[in-house]
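Only a single protein chain was left out; the remaining protein chains are all shown in position.
Entry: chain A
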Amino acid sequence: MRRRTLLRSGLAAASAPALAACADQGGGGSEGGGRTTLSYGMWDPAQVPGMRRIIAAFKERNPGISVRIELTPWASYWTTLKTSMRGGTAPDVFWMNAVNFQLYAAHGVLEPLAERIARDATPLERHPAQLVRLYAYEGTQYGIPKDFDTIGLWYNKALFDKARVPYPDPTWTWDDLRAAAAELTDPHERVHGFAAEMHRQFVIYPTVFAADGYVLRDGRSGFGDDRTIEGLRFLTDMIDRGWSPPQSAMVENVARVRYWSEKVAMVYDVSAMSGQMYAVPALKDHGGVTVLPRGRRRATVIHGLANVISAKSDKKAAAWKFVHFMAGREAAEIQAELGVTISSYAGTQDAWMKSMPEFDLKSFIDMEKYAVPYPSSKNTAVWENLQYPLLGAAFSGKGGIEGAARTLGEQMDRALKEERDR
């Protein structure tokens, strides 16, 4: 008997703190007065310090509301989020990207924000219009951008000097890039002029757009389009001529790492990587960045994350206050100062550029004018997953890019049709 009592009291003791914790948050359920604790789902540990500061500033304005960050690593962010949505434990506010947005919006798990935006005059117009549109579904706004990124041309000045090639500048076209890549390639040193990596956001999409091709338009795939194929051929041609390592080599040592170790003279990479580029001493010293070269037209890809509210949240009023605050100038400035990412709020990017004066980061912001939004549909992951397996051989120097692209176009169209029929 004695043992049982002991056990019972032990259990009670163990659950006491848990109960207390529940009570602590439970007050948040009732939004009128009292304390509310919001959970905020995000995946990037590098942005935690910035977010903490934004949350502190938010709390100063809204003393009744505190925000708890729920950090989930990128690799499991989406599976965890989906599972927690089903289980009813999803964060109140969380990060959303273009690839997943429509799926979430279409299934009604995101809170529509249009009315609240109108009522509180949230400054949507201060954020890039292409980005704002990315987070609208069937005419309703569900998310508000917090940051943005574009792709730029990074180059190694030391390798350019060695090959006596002038540095890339905004007047460059594809021909200039090709000519420079040929000059810069040095087989003895195992140095390549360019890295035509099979990466959809950093390399494939911007090149396809610069060729005046497209990835997705009116529910149809653009991979069978002649201009799209021209863009892809620009990339695979570099590999076939030996100016870029083949994809099979870049699986094991990715383009970025080759650039960091000064084995590749030019790469296309995203603005969000600036901080890491800056952290490589050699590149801080003699690395440069400029806008992407012009193909048939000027283009780059623009993408950015948005804050969204879970439709299942029971603290929507407080959650909206937080999202509204994040859409404003004050939050954007805090985010920019830390230099991790470009705030999407117009006019707050100076702080970000000043954080790395050696790099001409203004290029990333200049490109916003002609940047194409990241292509997405309701079930983006399905057709995106077709790309690498089908294009892999052509990007490994085995040729046949045209056939591969057309097959990809057909299969993507089939996936898009299935998506519509569902």
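Just so we're on the same page, contacts are C-beta pairs under 8 Å (C-beta built on N, C-alpha and C of every residue); 3 or more make two chains touch, one makes a residue touch a chain; residues count from 1.
The rule we apply is simple: contacts and distances are computed from a predicted model.
One chain of this complex is left out of the view, and of "Multiple sugar transport system permease protein", "Hydrogenase formation protein HypD", "Trypsin" or "Acyl-CoA dehydrogenase", the protein name its UniProt record gives is "Multiple sugar transport system permease protein".
Checked against the hidden chain, the listed residues A:Arg178, A:His199 or A:Arg256 yield one contact partner: A:His199. For the options A:Ala118, A:Ala279 or A:Ala381, the residue in contact with the chain missing from this view is A:Ala381.
Touching the missing chain, out of A:Ala249, A:Val264 or A:Val308, is residue A:Ala249. Listed by residue number, the positions of chain A touching the unshown chain are 79, 82, 85-86, 103-104, 107, 109, 190, 197-199, 247-253, 379, 381-382, 385, 388-389, 392-393, 395-396, 422.
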